[in-house]
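In this view, the complex is presented without one of its protein chains, the others remaining in place.
Right after this comes subunit A.
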Amino acid sequence: MKQALMIAWREMRHEWLASLCFVAALAGGLAPLLVVLSLKNGVIEAMVDRLVEDPANRELIAVGAGRHDAAFFELLRQRPDVAFAMPATRSINAQANALRNSAGRETARAVTLIGSGEGDPLLAGAAPFVAPGGVVLSETLAKALQLQAGGQVEILIARDIDGRQEAARADLEVLGVLPAVRYPRAALFLALPDLLAVEMFRDDPAITPADWRSPRAEPDSYASFRLYARRLEDLTPLAAALRAQGVETRPRAQNAELLLGFRDTLGLLYALIAALAVAGFWAAMAANLRAMVARQRVAFSLLSLIGMANRRRRLVPMLQSLILVMAGIVLTLALVLGLDLAVNRLFESTTGETVARLRLCDIGVTLLLGIVTAVTAALWAVRAIDRIGAEDVLREG
């Protein structure tokens, strides 16, 4: 082994330019591959995950108005593929005529009202859940009203009864602000009883602006609902199950399946590109080692003549292959890890997250693949050595 290693090393040193070129070529092929892997691990997967995890993409929107009773909602909540289900009013009533910062003059008109409650996926982890009298503002709305958590917002609901204009008002406590990444438009999240109060005030002339928020009995049925599937994959079967019950829905994210497919395909796509690159590199390595044996045919014959056993001669291209590949991988890792570090530093301030990341297991797999490639690529050269006998150097004279 020691003598084979010495011979392998000396041959490479003698042909240092060819060896260096090969290591550089390997790094040139492998580095972009690992950079892509770094980006896939970092920014690309984070982006795809964000899209997949975005609860808005898991929403099924009711088409038209229906009559959904308590049993319907109970059944929905019991389904394992349902993450969140709650009643909602007709969309025409789910709007406030105006909202005003109770402590200032800032006003927003025709603001969407979204009934919410405990467990609402849009709020979960990003803002507190709403309760009667307490609301959450979307970031856009909060900016427009110059409001933040702890403030008060005045809601104004108008109605027209036989040509007579009436308006109901109430001060609601701002419990929190929902970041724009969760809900980009202006909206007010409020508890179901508050939303119902809005609907009832508009529908029932008996309710006056003075008592419009007094507690009232729940209606027998609701016109609409808010429904979120547990996972993106659950959207299609859940919609099908509802359709079977005569309830039409449509997914908010029309491209949800495409997104899922992309996430699943991303890994496969990378594996395919990596496999192609490894195959190309394998062929280059095998040819390079085979050429080395051809170049040193007389030397290998001489080594046999002076007593080097064949099993030792076989080790020469094998060791060269391992040394070259490992040198190439180490050089590549130094380049890629340095590049990752630089890229992450550069984007740290803007994105606040890791853009490029090479995991320890990626490095381990790269080294393992390198060893397998090195050993198998050397087999052609080893076979060539087997065919070089001590007599070859005698024929050469």
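As a working rule, a contact is a pair of C-beta atoms (placed from the backbone, for glycine too) under 8 Å apart; a residue touches a chain by one contact, two chains touch by 3 or more; residues count from 1.
The definition used in the following text is that contacts and distances are computed from a predicted model.
S.K.: Quick one: the chain not pictured, UniProt calls it what, "Anti-sigma factor antagonist", "Putative ABC transport system ATP-binding protein", "Carbohydrate ABC transporter membrane protein 1, CUT1 family" or "Peptidase M24 domain-containing protein"?
M.R.: Protein name of the absent chain (UniProt record): "Putative ABC transport system ATP-binding protein".
S.K.: Among A:150, A:163, A:246 or A:307, which residue is in contact with the omitted chain in the full complex?
M.R.: For the chain that is not drawn, the touching residue is A:307.
S.K.: Just name the one of A:98, A:156, A:241 or A:390 that touches the chain not displayed here.
M.R.: Touches the omitted chain: A:390.
S.K.: Which of these, A:10, A:50, A:185 or A:359, touches the one chain of the complex that we don't see?
M.R.: Of these options, the touching residue for the absent chain is A:10.
S.K.: Going by the touch rule given at the top, which residues of subunit A touch the chain that is not shown?
M.R.: 3, 6-7, 10-11, 13-15, 296, 298-299, 302-310, 312, 389-391, 393-397
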